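Omission of a single protein chain aside, the complex is shown with its protein chains in their original locations.
On to subunit A.
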Amino acid sequence: MISPCTQNSIISFCLCLSFCVYVRVSVGDAAVGKSALSHIFHSDGSLFQKNYSMTSGVELLMKCVNIPETNDSVELYIIDSAGKQTLVEACEKMWGDLSLLCLVFDLTSEQSFANCSHWMERVRAHCQGRHVPGVLVGNKSDLSARREVQASIAQDWAQSQGLEYHETSAKEMENCDAPLLALARTFHALYQERRETIQNLSPG
């Protein structure tokens, strides 16, 4: 894809996903809130979808993030990927050259957290050694009475996977910007680092 050129704009593909293989048929439980989060980020907090509609393919959302203290911005192309197992394979083809990962689980579902490691394997296999920075997001922090995953445990696992951990509530619009802002910053830093490396290369 060729995008229109805005100056000093760094572009990334960000994959938003989680794992929901459930034997139960209730799709409501399967939904961890990826689409809800993506939409809120995309719309600067004006959109929260109360009614669950399952993502059946991938949805592409674009968001431009300004990097503080620079003239640079990062365009995030957010691929909201389906979480349902039967749909994942088709979606994987559309992940393309993904640059960033936003892995979302439901804080009220231990299972959705446990499945994060399957997602990581999948993404790693897809990226074939390319370094893909990412964040782990525990969503639905508003449902504190139903919480099944403790922050410290999620935090530890995230760290072991090289992911930055955030908790959000797409419903209360709490902290929703944080994970993707963190990703944008990371990608910007990566760009600067690579630019410096290239600057110091000798001719072939």
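In the analysis below, contacts are C-beta pairs under 8 Å (C-beta built on N, C-alpha and C of every residue); 3 or more make two chains touch, one makes a residue touch a chain; residues count from 1.
Just so it is clear, contacts and distances are computed from a predicted model.
The complex appears with one chain absent; UniProt names that chain "Intraflagellar transport protein 25 homolog" among the candidates "EKC/KEOPS complex subunit CGI121", "Intraflagellar transport protein 25 homolog", "small monomeric GTPase" or "Ciliogenesis and planar polarity effector 2". Within the whole complex, the absent chain has one touching residue among A:T55, A:S81, A:S99 or A:T168, and that is A:S99.
Across A:H118, A:R146 or A:R195, the single residue that touches the chain missing here is A:R195. Taking the complete complex into account, residues 1-3, 5-13, 75, 77, 97, 99, 130, 187, 190-191, 194-195, 198, 201-204 of subunit A touch the chain not shown.
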